[in-house]
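Heads up, this is only part of the complex; the chains shown haven't been moved.
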C-alpha cells in the first residue's frame, strides 16, 4: 500500500483517527500525573506504541449508541477503542480513581466497565475469558439474525490460556461473527512471546481453527484500519470468526511499577522510531491531509479535555463503604456485618 | 429468536397436560420445554443435547421442535460454552447450559466464579443463566461421574444453587431458575431421574417454586433433619424406621435452594425440636453442614439441647466399586443411628 493511500477516508475521518490516537496517549499521560499525585488506585498500564492498533481496528466497526451497533471487548491497552466506542473520558478517570460516581461505582478498576447500548464490554483480569464472552455476544447476533459483529482484544500471552482456545474454537465452529485482535506487543509481563508460543506469527494460529487470519503492522493506523475493515466485511457477510494480529512493541514496562530492565534498550529505541502518532502525523502532513496547525489544535483540545476531565473527577466522592453489600444479587440483599451496623446481635436468647 | 418451529409438542413432553404422572427427569424436560415455548429468549447449549437429546435424554425431541438455533450442540468445552452463554445473557438471551455430568463443570469453574457470579456487582447488569446437569453417586460411576458440586460453588456470592428432590420441585424450581435474573446452578441427582417412587402427577398449569425457600417434608417434634437432594428420601426412610421402632417424630427440612439458604426454615424447626442432624450426600469436610451449623449457632444456640451432628459421605474421591461406594455414601442406617443418638442425648 502506498503511503499516499488514504483508504477512501476523507479529511474529517483522517483527523478523527488522529484525535483518537492523541486522546489515548494524552489520557494515559494524564493518568501518570494523577498517579504521581496519589489519585490513582491500583496499577497503571500504558499502551505507548500500541495506540494505532486499538484505534484503527475500532474505527473499522459500526459504532452506535442505541444497542444496534457492533460490539467491542477491549483491554487495558486498547483504551483508544473504548473511546471510539463512546467510552466517556470522565468515566475513564473515575474508574482509575475508584470513584463512586464511575460506571462500576468503585467496584472495579480502570477500563473494566460496560455499556451495552454503546456496545462495549470491559475485561475481567483472568486472561482469555473475554474470548468466551464475546463468542456468546456474537452468537446472539447470529441467532437473532442481526448484522452486528464483535471484536475482542487480548495480548500475545493470553493466547496461551485454555479460555482463549475454548472460546475461539467454539466461535469458529459456531460461525460467530467475531474478530479476534491479538495485541502482539512481544511481551507478556516479563515473558517474551516465544515463551508463550512457538509460532513466529499469530496468523499461523488461524488455520488450526479453520478460520482466516491476517497480520498487520500495528503501528500504522491506516493499515490496521484497512485490514480490519476487510476482515469485518467477511465476518459480517457470514464467514464467521477471523483473527488479526497487531504487530508492535510494548515500549514501557508491563505496568508503571515495572522498570522492564529485562528489555534491551536498543530495541525500545528502535521501536520509538516507529511511534504510531509520529508516523501518522508525518503522513497527514506529507500528504497534505492536515496542516500542522490543525493537528496542533487537536493536540491542545485533547490536552485540555483530559486536564479538565481529570480535575473535575479528582474531587468527586469515594464510594460509600456500606454500598459494598449492594448488587450481589438482583433480588437478595447480603447481610451487613452485625458488628458494624446497629442491627441486632445475631444470637437471640431462648424465651 | 427467529427460528422457532411451529410443530406441535412431542408426546413425551406433554404428559402433565394429559394428566399422566412424570418422573423427575420428565418434570425437568417439561420445565425446559414450557419455558422455551413461553419465552423465545430461552435457548439451550451443551454437549450431545441435540440429535442425541442429552446423555440422560432430558432434551429428547427438543432439536426437532425448536431447531438448531435454540438447541446447540457444543464442542467439549465447558468453560467455553458457559462463557459464551454468559455473553449471550448480556445480550438479553436466557441461556440454559447442560453440563453432561456435573463433574465436568470444573473447566468452567473460572468463568462461573470470576465472571458470571460477579457480573452484576461489576456493573454489567443481570445475568440470567442456568447451568444444569446430573450429579450424585450410587450409580457406580467412579470418581468422575458421581460428584456433587455444590460446595465448589457455595462460597460464590452472586450465584444461586438449587437442588430439587421431587418432580414437582424440579419443575417449579427450574422454571423459577430460568426466570431468575441471577445465575443459577441447578443440580439434578441422577439417581432420582427415573426413580419410580418419585413419579408424580403435576398440576396442569404454569407454576413455579420460589428460589430460596425450603420445604418441610414432614413435621416432627423430636429432632430436625436438614437435608436436600437424594438424601431427602433416605432421611424419610430413616424417619419411618424411627417412627415405627422408636416412636420418634422427625422434622425433615428439604433445603431445595442451597444458596441463598433459607435460614428461617432451619431455625424455626430447631427452635421446635432442639436437636439438629444435617444429612448430605457430599463429602464431609467443608460440606454444607458446616454453614448450617454456624448459622444455627448464631441464630438459635440457646435452643440447642444436643450437639449438632451430621451424616455425610466420607472424605475421599467417590470410589468406583459398589462395595466401596456403598461404604462411602451416607446410608439410611447412618441417619437412624445418628438420630437415635441425638434423641437419647
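Going by the order they are written in, the chains are A and B; count residues from 1 in each one.
Following the convention adopted for this analysis, a residue touches a chain if its C-beta (ideal position, glycine included) is under 8 Å from a C-beta of that chain, and two chains touch if they have at least 3 such contacts.
Note that the structure is predicted; figures quoted are calculated from it, not measured.
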{"item": "Assembly formula [one copy per chain kind displayed, counts for the whole file]", "value": "A x2, B x2"}
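In this text, only the chains that are shown with their structure count from here on.
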{"item": "Interfacial residue positions of chain A with respect to chain B in the complex", "value": "103-105, 107-108, 112-114, 116, 121-122, 124-126, 129, 131-141, 143-145, 162-163, 165-167, 169-171, 173-174, 176, 327-332, 334, 346-350"}
{"item": "Complex contact set, residues of chain B against chain A", "value": "1-3, 43, 69-70, 72, 74-75, 77, 79-93, 95, 107, 110-111, 114-115, 118, 120-126, 157-158, 160, 180-182, 212, 260, 297-303"}
